[in-house]
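The following block contains the structure, expressed as structure tokens.
A single protein chain has been removed from this complex, and every other one stays in its place.
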Amino acid sequence: MGEILAASLVNGLLTGGIYALVALGLTLIYGVLHIVNFAHGSLLMMAMFGTWLLAAQLGIDPYLALPLMTAVMFAVGWSLYRFVIGRISRGDDRAILLATLGVAVVLDNLALVLFTGNTRQIETPWTFAVLEVGPLLISVPKLISFGVALILAALLWSFMARTDMGRAIRAVAREPEGARLMGIRPDRIFALAYGIGTALLGAAACLLLPIFYVSPGVGSVFVLVAFTIVVLGGMGSFPGALVGGLLIGMTESVGGLVLGESLGPISISLVFIATLLLRPTGLFRGAR
Amino acid sequence: MKRAIVIAGITAVALAPFAFNSQYLVNIAMLTALSAVMGQAWNIAGGFGQMTSFGHAAFFGVGAYTAAILQTRWGLSPWLGLPASFVTGGLLGGFIGILSFRAGLRGSYFALVTLAFAEVLRVLANSLDFTRGGLGINIPLKQGLANFQFHNRQSTYALVLLMLVLTTGVAMFIKRGRFGARLVAAGENEDAASALGVDLVRTKTIGLATSGAFTALAGVVYTQTYLYIDPSIAFGVERSIEMLLVAMIGGAGTIAGPILGAIALHAVAETSHFFIDAPGFAPLLYGATLLVIIGFLPRGIAGLGARWSRA
Amino acid sequence: MLEVRKLSKRFGGLQAVRDVDLDVAAGSITALIGPNGAGKTTTFAIIAGFIKPDDGRVRLAGQDVTGWRPDRIAAAGMARTFQITQPFAALTVAENIRVGSYLRCRSPAEAMRRARSIGEELGLGPQLDLAAGALTVAGRKRLEIARAFATLPKMLLLDEVMAGLNPTEINEIIGLIRSIRDRGVTILLIEHVMQAVAALSEHIFVLAEGAVIAQGSPQEIANAPAVIEAYLGKGAAERMQRHA
Partner (left out) sequence: MLEVRNLSAGYGPISVLEEISFSVGAGEIMAVLGANGAGKTTLNRVLSGLIKPRSGSVRFDDKDITNGAHDAIVQAGLIHVPEGRKIFPNLTVRDNLLLGAYLRGRAQRDATLEEVLATFPRLRERLGQLAGSMSGGEQQMLAIGRGLMAQPRMLILDEPSLGLSPLLTEELFALIARLNASGLTIMLVEQNVVQTLALATRAVVIEHGRVVLEGATADMEGDERLRAAYLGI
């Protein structure tokens, strides 16, 4: 039992790395724009289909496609905010919420029209590769995705901490008027932040594809998980998203082990509801 | 005079399906009316009280399962399912409302928590023996009025129409009364409302419970019509989104909105087949319509109507 | 009517309100003034139940209402307006006022009758059936007062109801506040428009940096050195004296 639990924890931790990446994008968008981005899962799904097309049609390995998909998804996110979400919502909270929901509905069903509801997978040479560490069998692609996710999180962190753009994003998040007085244009920063949040999904898609299937509904698998992480870690908190991602990865894995496959997913939703009701500021109150 | 014409028009549209020969068309009319019932129920919470729920499927599903379990497990008359579901839907609304509003959740946070509650119920329904898990529940075919199963769609349509009239009447009554005014005030501006003596938690919770109760009724009709219910049909996100779309596109907070929204949505669905006949195309258009409405017609189709009638 | 004792509130490092004592006599018009950031609005928010105090008590007509929810305080007979007007935009002007009337009246028709009559009385007659969002600033200020007045309060807290109005409008509002007082409602107001404060109030409390620094009649306040210093800066009173 101890070994199974350990295996389950490790497995959950590794999956948690990708969750953290998805949640980092969501928390960035929330922290800066103060909007709950319901389109997040759908954008991830879109990126996964993009990666799948590259792999299945052109034979490009998902890991090699990572830089390309990240760039493409940045462009997608930036334009989406600039031309759709920002434009039609005019800063009204409920309108933004519904606009991101509308985008999600459009994207999910566009995928359904283009690709039908079938699930698709690709097989890379390392899909089933495992590494033996003591008594544990560790999936190589999960290990890779965990490592790359941490590297990307570190890159994002230093971008936010060290560059003028990163500083401007953090500044606009808390004090948009003060930022304007420095000559910063918040509307551009908003599109930039939405673009970066979406770009992370491009990377996450490439890391996910070797180990996960893709279908038009796959976004909803991740979206509630990502929201849970973001709420648990504290909306807008970077370390919160990272630690929350790992915690939720393990919670899900152990939940599945203890509660069984069909009841397991309830653990995520319960953590989510409990956090919202009992500690809506999350574990890392005020951290940023 | 103008009023008389409007009433005559509405009556004609509502009664037309009884003259249809095609069961296909009657079925569309029935589904449209059912969407309108759900939209109207969503509207009581999401429109009047601005509680933008993303998880109203929770109420629909609880209604559907209450009715299904009552008759398959305990052999009770499906007609009893209506009041029973009304109660369970209302209780669930009260439960979610008290928890959420005491914790001060609103806006996106409220949307998220409702979504999560629906998901919890879906997972539970999917894994408990009580609900027969992922297999879902089959209602034995036994047609007859006493059994709430009709062999022609006209009868179902008549029932749903009655339900729509009832829900709309209740919505109208609420909107015109003291409770509705305070619900609208709480939705518009919590501080101002509470300064005028509105108990926010109580008002919003009752609003959500009422909304949940009427949504649950739609779940019963669904079960009795299709004689089958499973966790994703009952609690899936698509169901929640459908109600929200109907109300938002038609015009949240107005009485005519959800009805107009349901008609618009089903008109789009039926005509879209002629262009691209693929699953997903109609909902794709719904999503696009929602974006257009938010961007250009924030008060929905009903808002457009109000503009015309003033012109 | 209103008795505030030792009221205190901290926000992080900032002592927003410190040991504030206020007494408002029944049937009076009392003003709370002070420079920007003095803690006036926070004091109001605590009295009306929107912020819980760290310390201190609030009594309304002898009843301890400290820490009550705003709606309970409204029901107990104290209504407030907001500095930034908050109309319910989806409702008409009359419907806005009716939300206030509903506190003491269950029947929609009767509540509407009362709301319209209060609206007429407070000079909103021609606008009663307009959308509340369409009102001018002066109209919105009147609506704020009308809505609060419709709850039939014993005591009314008015937060800067004259800000942004022109002198003619200010004079009208002064008359309106007096007429409300003459109907037996005790009034406490925060105001920056000093002419209005001097003209209206019988008693003035001056708040600076969260504490009451002076109180008295308008005449006493105008000549109190502490007040002149609070408004015009250190050494001002002395220099004024010298020039006079």
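When the chains are written out, they are named A, B and C in that same order, and each has its own residue count from 1.
The rule we apply is simple: a residue touches a chain if its C-beta (ideal position, glycine included) is under 8 Å from a C-beta of that chain, and two chains touch if they have at least 3 such contacts.
Model, not experiment: these values are computed from the prediction.
**Q** Using the contact definition given at the top, list the shown chains touched by the missing chain.
**A** Answer for the hidden chain's contacts among shown chains: A, C.
**Q** Mind listing the subunit C residues that contact the chain we can't see here?
**A** The list for subunit C reads 13, 35-37, 135-137, 160, 163-164, 166-167, 192-195, 197-198, 209, 218, 221-222, 227-228, 231-236, 239-240, 242-244.
**Q** Touching the missing chain, which residues of subunit A?
**A** With respect to the unshown chain, the touching residues of subunit A are 164, 167-168, 170-171, 173-175, 177-185, 288.
Everything that follows uses one rule, which is that only the chains that are shown with their structure count from here on.
**Q** By CA centroid distance, what chain is farthest from subunit A?
**A** Of all chains, C has its centre farthest from that of subunit A.
**Q** With contacts counted as C-beta pairs, which pair of chains has the highest total?
**A** Counting C-beta pairs in contact for each chain pair, the top pair is A-B.
**Q** By CA centroids, point me to the most central chain in this structure.
**A** B
**Q** Where the CA atoms of subunit A average out and where those of subunit C average out, how many Å apart are those spots?
**A** Centres of subunit A and subunit C (C-alpha means) sit 48 Å apart.
**Q** What is the distance in Å between the mean C-alpha positions of subunit B and subunit C?
**A** 43
**Q** In their shared complex, at which residues does subunit C touch subunit B?
**A** 48, 50, 69-71, 74-75, 79-80, 82, 86-91, 95, 98-100, 102-103, 106-108, 111, 147-148, 150-151
**Q** Touching subunit C in the complex: which residues of subunit B?
**A** Result: residues 176-178, 181-182, 184-185, 188-189, 191-200, 253 of subunit B touch subunit C.
**Q** Given the complex with subunit A, which residues does subunit B contribute to the contact?
**A** The contact residues of subunit B facing subunit A are 50, 52, 54, 99-100, 103-105, 107-109, 111-113, 115-117, 119-120, 123-124, 126-127, 133-134, 237, 241, 244-245, 248, 276, 278-281, 283-284, 286-288, 290-291, 294-296, 298.
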